[in-house]
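Written out below as structure tokens is the structure these notes cover.
What follows is an incomplete set of chains from the complex, kept in their original frame.
Read from first to last, the chains carry the letters A and B; within each, the first residue is number 1.
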């Protein structure tokens, strides 16, 4: 029996963490033949090169497509789409997969959807229907859904959104968030060992995690916004003696400015920044942190699983489904300090968060996806031609 | 007062015919500064190079971006998107327009929308909301609408479709089809002069027009489909002595096969093929033809204005708003001959067509667009950030 050929495209670590359980479930099923295309930050040593890690895992790399330009200008991302479209078309013509699999709303997502559309290859997309707005990624996410043939969503509400925008119902599957599987499987590391691994003492468990990315529509303010954020955190630290684990921003325009703002705090003893943390460390850091601060989508999509309070600063993530664990705050250092304080120290508030229900599923996602992809009739034209677009 | 800078992107003649009245209205208004970017088939001598014609008209060319690869493979169009995204980002960074203006659902449409999205430049798009399906262009059209900031539609129904898919109402303007303005302004040429200009005798007015493009989802059948079409036409001709004016297909994959099928008919005296006809000849050919045969969007979008019967062969244009002048037929040469016969010779049928009402407006489009673009507050952030995407 001919195997079902899957070609999965990935460009950044945050995306790969979601993709990984799916890839793993697919390759553990003998019906599938899975290969990866690496691009973007995965190929940048500045962001922790990924190629060797992938090879160690025994994953097959179909091609590496350079797409990340070293600039902070707004040309960066759309030229990446250009490079990916050209490079990926070359790969796809050779590999002729049955499915192109892609996650999210970044350059690789839209490029993959374009390649599938023009080359008549089914595109399976995870992550559509999400209502967040304000970033260049957001219209992209809906454009990807218009081009993709099979939609996997992380929440029921998102599935409904796709159908409302005109997608045929038979293409839409709510499967929940696959990244919970990483968490469930990850062995526990206690705080002492974690402190050692990180070379940073968080053994008392009094720490927060900071993850802040630029917002394309407010790119020019990136430096200032990060400064206010760090000042707000410092106010909280000054009063409480907490520690801070910071993660570097993604590679989008404005990230250079955020890194610049970070520099002024890099020598403070209460804070330590990491380019990337290995998954095992990151998950254990998240399990024990008192709060997540910044504007990462993790606050919306994963924190409910950890029952973790989130302080989302600024407009990024606005419009997104809020499980109840996220408070939004403007760029006001006093308010930021106050909300972090509440999240970390107000036991009533913390109790209310621990009781929220999680709209993003139960961690069974990858098997659902595998099942669906295994049972598609790949010769049925209904999958290839959308007879209804609105 | 600073002028409003418009950068319009175009890649193919059929698109430019729609764009032209708008461009003209904009540059006749002193508030606007208009430049063009040429790409795709406009730069191909094989398709009648366009650069000199543009320069004669006094239009300013900001840049020429090569994007049309000489191949019949499915890699062709998505690599064109890649080249356009990279080249146009370079142009836009230099020109920094207030508006990127683009038409339709082709490579230049999606590339322009991507550049605007990632570079924070407003994209005004004409042609969204159209329900036709089956071609690679169709999902692209909706993806473009998801990315564009200002929507001009050619029919009221199309405007409603965009709002239904989640676009904010204030962004959507139904303005009708601008190409009617070309027709209204074009002086009449009588059939004798037309015959001379074409070097092809249609002085008796007994002729049809053939315009047939490949369909991406049926690319492999392109040769066969064109063959059946030409055979059907021949059957009609054999009985009636009509003439046929054929126009070459667009540049999409499959066009090579259509051209191949044409070869076998190129020496017949009843048919003459043209790469492109100058606008003045084409409009007068359309004014006098008895029917339009093939699968061009012109049958849907412009023929109602001419009150012209259309025989649409195959699946291209399916799903589109039908003013009542279009009959769809499968690849069956007898049926094709029969329907052409009805359209050309059945006076009752012809009378019914002459009475249809045209859903695509009254030919006042370009002034409506100019007016809207003149009155936008370009400093209002609501235009740049979509706060509602579904």
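Quick notes
Operating definition for what follows: a contact is a pair of C-beta atoms (placed from the backbone, for glycine too) under 8 Å apart; a residue touches a chain by one contact, two chains touch by 3 or more.
This one's a predicted model, so the numbers in the text were calculated from it and none came from an experiment.
Of the identical chains making up the complex, 2 are displayed, while the complete assembly in this file numbers 4 copies.
The criterion applied here is as follows: only the chains that are shown with their structure count from here on.
Centres computed as Cα averages put chain A at a distance of 39 Å from chain B.
In the complex of the two chains, the chain A residues touching chain B come out as 73-79, 81-86, 89-90, 93, 110, 113-115, 117-120, 129, 131, 133-134, 136, 138-144, 146-147, 161-162, 164-166, 216-217, 219, 319, 381, 384-390.
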